[in-house]
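Take this structure first; my questions come after.
Just one protein chain is left out here, and the rest sit where they should.
Should a chain be cited, it is by its letter among A and B, assigned in written order, with residues numbered from 1 in that chain.
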Amino acid sequence: MTRKQKRLAIIGGCVGFLVLAAFLVMFAFSQAIAYFYVPSDLAKADVPPGTRIRLGGVVEAGSVNRGDGKTVTFTVTDTLSGVPVTYTGILPDLFREGQGVVTEGTFVAGSSVFVADSVLAKHDETYMPKDVADRLKAQGVELSGKETIK
Amino acid sequence: MIIELGHYALVLALATAVIQAALPILGARLNDRGLMELASSAAVACFLLVAFAFAVLTFAYVTSDFSVRNVWENSHSLKPLIYKISGVWGNHEGSMLLWLLILTFFSALVAAFGRNLPETLTANVLAVQAWIAMAFALFILLTSNPFARLVPAPGEGKDLNPILQDVGLAIHPPLLYLGYVGFSVCFSFAVAALIEGRIDAAWARWVRPWTLAAWTFLTAGISMGSYWAYYELGWGGWWFWDPVENASFMPWLAGTALLHSALVMEKREALKIWTVLLAIMTFSLSLLGTFLVRSGVLTSVHAFATDPTRGIFILAILVFFIGGAFALFAFRASHLKAGGIFAPISREGALVFNNLILTTATATVLTGTLYPLVLEALTGDKISVGPPFFNMTFGLLMLPLLFAVPFGPLLAWKRGDLAGVSQRLFAAVAIGLLCGTAYYYFMNGGPVLALFGIALGVYLIVGSLTDLALRSGLGKVAGNVAWRRFSGLPRSAFGTALAHIGLGITLVGVVAVTAFETETVVEMKPGMTVDAGGYSLRFDGMRNGSGPNYTEESGHFTISRGGVTLSEVWSSKRLYQARRMPTTEAGIRTFGLSQLYVSLGDQINEGGIVVRIWWKPMILCIWGGTLFMMAGGFVSLSDRRLRVGAPAKAKRPKSVPVGAAE
Partner (left out) sequence: MLFWILVATLTAAVAAVLILPLLRAGEAPSSPHSHDIEVYRDQLEELKRDQDSGLIGGDDAELARAEVARRLLAAGESDGETAPAAAPRRGVSRLAQAFVLLCLPAVGLCLYLLTGSPGLPAQPLAARLADPNGDINILIAKAENHLAVNPNDGAGWDLLAPIYMRNGRVEEAVDAYDRAIRLLGPTPARLGGYAEALVVQSDGVVTNKAQDALKQALSLDPNDPRSEFYLALGLKQEGKKEEALTAFNRLVATSPADAPWLPLVKQHVAELAGPGAASAAAPGNPSADDVAAAQSMSAGDRQEMIRGMVDSLESRLKENPDNLEGWARLIRSHVVLDQRDKALAALREGLKIFPADGDGGKQLLALARELGIATDGVTQ
């Protein structure tokens, strides 16, 4: 191989690889990302069953029902509307009624219950997930700091 | 008064940095020795001043001086001494001061060891370091001053977040910063080379140890953070692809690439321009990481600073340094002479392959981390890019690299013999497949992909050992000769092998845990038994207890196998009083390299409780592998070749023209 050919081979290989990687990323974006919603978005946006989404909001006071122990049901609300959620597993330490929470999972076909496979709360007792706070604000719901902190 | 003196020392450090940033560059231009030598004195002085300021802040923490706002906000007089000290960097202001301390420490090291470097290079490098120090000192003083005072002083502090009161987290940030900030030296070398418009052989030799040191510390920091998250958060996970984790992982990937490209550059004088670019990119990613974490733009479980002015200030620093460096690069890169040529199949070719994949992988992680932010800014849509995305892109991209790793050291420079190398690695492939199959059967089946994953890991380990064996001529020459050759191998060869073995071990751990982990969530009453990973756990009951600043409820479990009682484990939920904050203290028992992980959920009626039990096969391999990588880093760092590259004083008259020596 001449000098030029060597260089071309290397550069060609690199470009080919990069194109491949770009396609992979595009594909992954179409498959593996979850949109974030608060309950009142769901009325407007029609989320097909089986699509992974994140659902955020506040755990409605008095809605937590620990059923047979492992499976917990509760309602995530943005004060305008609420969505019933079921979750099997151990809730995070900071999961509390009246506190912000983000759940991830899917809607099951033919049911309005959101089946979550992960529930997130933050390392901080004064936590309101940023997504939730922003969205709730956008919905015109002001959360007074007092209630959420105390 | 001592507090204010510390504060003044910090301001004076900024003033010193201003001088260090301005005069040495001028000196390099004018070829004026005095101005260039000023850089070294200034760097040392600057470090001492910042160190004094840091010591004063630590003193304030240790003595619980609540007239310092930062101490009041993050400390408590009853906290154990070690957490008083670690509290210094357990908050935004203090951690930025630590950042600056490490930055100036590296500058001082360059000044101390830089006597061997060409004077103009030292001067320029230290000047660039001073630009960074200046920016961060200004940031600290104007937006996050740890020496702000409170009058009158409160009587008691607000305490540190209990989740941060942990030995692992006490040393995680300093290690991480040693890594992050260590790359600043590579960055400064790159920018200095661009300013001078030339790179010589000594340059590559000098960049490599810094890269190696930074990379080793960053490895340690990331590994420590991952282990902390694993045992402290009680979720049983060891890597979440959380943006903050990605923020530290991206410089690590780029740094790994830099480590390898600097090798090509030193040995073969090729890839010069690319190495410079990579050095700039690596530190840019470090800065980006600092920005992402400190500005609070992320929805992350880690970001403890959420202050827009700070965010904008760091963004300005980011734009200035990254933009400036890339502009300089665009302007000056053509001045750098291109180096040697090589065949695609060669050691250089293998290292280019390594760089290609590592940088592409970095780019996908960057895309996945920033895409949600960009999308939200553009359309307002909020999305989350989670593990599925990263596993699909990053995981797939890394596969060919992992397979290629053992080939690199076996290929010759310039022109390699792929067929010959493949032949030599045949044994490694065979052993790998054998181990994979054996483990697969041992685990009674599972995903077939896991078989190949384990095989790949073992192949990496054996392949790296193959390199050492071939180099010492094992099997070809007599045993004692082979031993002599083996012990005579350069340390860097051992370093390479150790790091690659570590990679293999980590891979084995990751694959085993991902494929064979079992998770059981069950409601247990005292006396009930649950099976996990071949062991039986019996729940014996709950107990209430209390520690110095918390109360806890602990569950007691007895572990047995085949009817024989082996061990016991306590798992607890704590409530920290000062902040009324609950935490989970998972119960972890180790069996060989595997672990049983028990965490408690909510209590239900009649003494029952929800329990989550994981069996984590081979999980310790994940962090064990990183220990090997670190060992590899340190061993390479001790290689004598990295310490030379300097003209001895006595030889100078020979190489310096007579006219100049007057």
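By definition in this document, a residue touches a chain if its C-beta (ideal position, glycine included) is under 8 Å from a C-beta of that chain, and two chains touch if they have at least 3 such contacts.
Values in this document were obtained by computation on a predicted structure and should not be read as measured data.
K.L.:
Which of the visible chains would the unseen chain be in contact with across the whole complex?
P.N.:
Checking the complete complex, the chain left out touches B.
K.L.:
Out of B:V50, B:L101, B:L121 or B:A214, which touches the unshown chain?
P.N.:
Spelled out, the listed residue whose C-beta touches the missing chain is B:L121.
K.L.:
Pick out which of B:L109, B:L375 or B:A412 touches the chain that's been left out of the picture.
P.N.:
The missing chain is touched by B:A412.
K.L.:
Just name the one of B:K272, B:R347, B:R471 or B:H500 that touches the chain not displayed here.
P.N.:
B:R471
K.L.:
Residues on chain B that touch the omitted chain in the whole complex?
P.N.:
That gives, for chain B, the contact residues 1-5, 7-9, 11-12, 14-16, 18-19, 22-23, 26, 30-38, 40-42, 44-45, 49, 60, 63-67, 77, 116-121, 141-142, 145, 147-149, 151-156, 200-202, 205, 269, 340, 412-414, 471, 473, 477, 484-485, 488-490, 641, 644-648, 651-652, 655-657, 659-661.
The working rule: only the chains that are shown with their structure count from here on.
K.L.:
Counting in whole Å, what is the centre-to-centre distance of chain A and chain B, each centre being its mean C-alpha position?
P.N.:
Centres of chain A and chain B (C-alpha means) sit 28 Å apart.
K.L.:
Would you tell me which residues of chain B are touching chain A in their complex?
P.N.:
Residues in contact with chain A: 161, 163, 234-235, 299, 301-302, 304, 341-344, 349, 352, 356-357, 360, 363-364, 367-368, 371, 381-386, 388-389, 392-393, 396-397, 521-523, 573, 579-584, 599-602, 604, 608, 610, 612.
K.L.:
Could you please specify the touching residues of chain A with respect to chain B in the complex?
P.N.:
So the residues of chain A in touch with chain B come to 1, 3, 6-7, 9-10, 13-14, 17-18, 21, 24-25, 27-29, 31-36, 54, 66, 68-70, 88-94, 104, 120, 122-125, 129-131, 134-135.
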